[in-house]
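Missing here is one protein chain; the remaining ones are kept as they sit in the complex.
Here is subunit A:
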Amino acid sequence: MINSLLITNNNGNIVFSKYYSNINDEKQSEYEKLLYQFTKDEWVNSKNEKHLVTEFSGYITVFTNVGDLMLFLCGSEEMDELALSDVFFPIIESLKDICKKKGVTEQNFIEQIPKFILYLDEIIQRGHLDQVQLESIQNYSSLKHDQPIKKDNV
């Protein structure tokens, strides 16, 4: 399953976090601490949306850089590196879509969080992957399920 999605600025300050697994605040903070330790030196290599991987405590985390933000997607069990990398695509597409007017900056993203959480709610539900096509995500997040899909991106 997908365990969490964290979005930070380039200094490592968390601007968005969503945990799908039932872990307490202490465990969350421990995970974040380790994540920072294990990946900080490699953030520079994740420019241009290059997906990087780290693995510790049985969790695989794929991370990348989009605009001013760092994204970390953590999974376990059947969610291996390649699966998480694939899940990243609709998330990044959504992120870019909601920030398309002003670009993916920290400030802009914070302003757009209300929209982003609805997109994300269509992509991941209770740790399970749901929609992956941006068009479906857009339609479903605004309750326009009856809109026909214009193009097949699968």
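As a convention for this text, contacts are C-beta pairs under 8 Å (C-beta built on N, C-alpha and C of every residue); 3 or more make two chains touch, one makes a residue touch a chain; residues count from 1.
The rule is short, and it goes like this: contacts and distances are computed from a predicted model.
Here one chain is missing from view; checked against "Os11g0214001 protein", "TSET complex member tstB", "AAA+ ATPase domain-containing protein" or "Replication factor C subunit 3", UniProt names that protein "TSET complex member tstB".
Listed for subunit A, the residues touching the missing chain in the whole complex are 6, 8-9, 11-18, 22, 25, 29, 32-33, 35-38, 41-42, 45, 48, 50-55, 62, 78, 80-86, 106-107, 110-111, 113-114, 117-118, 121, 125-126, 128-132, 136, 140-146, 148, 154.
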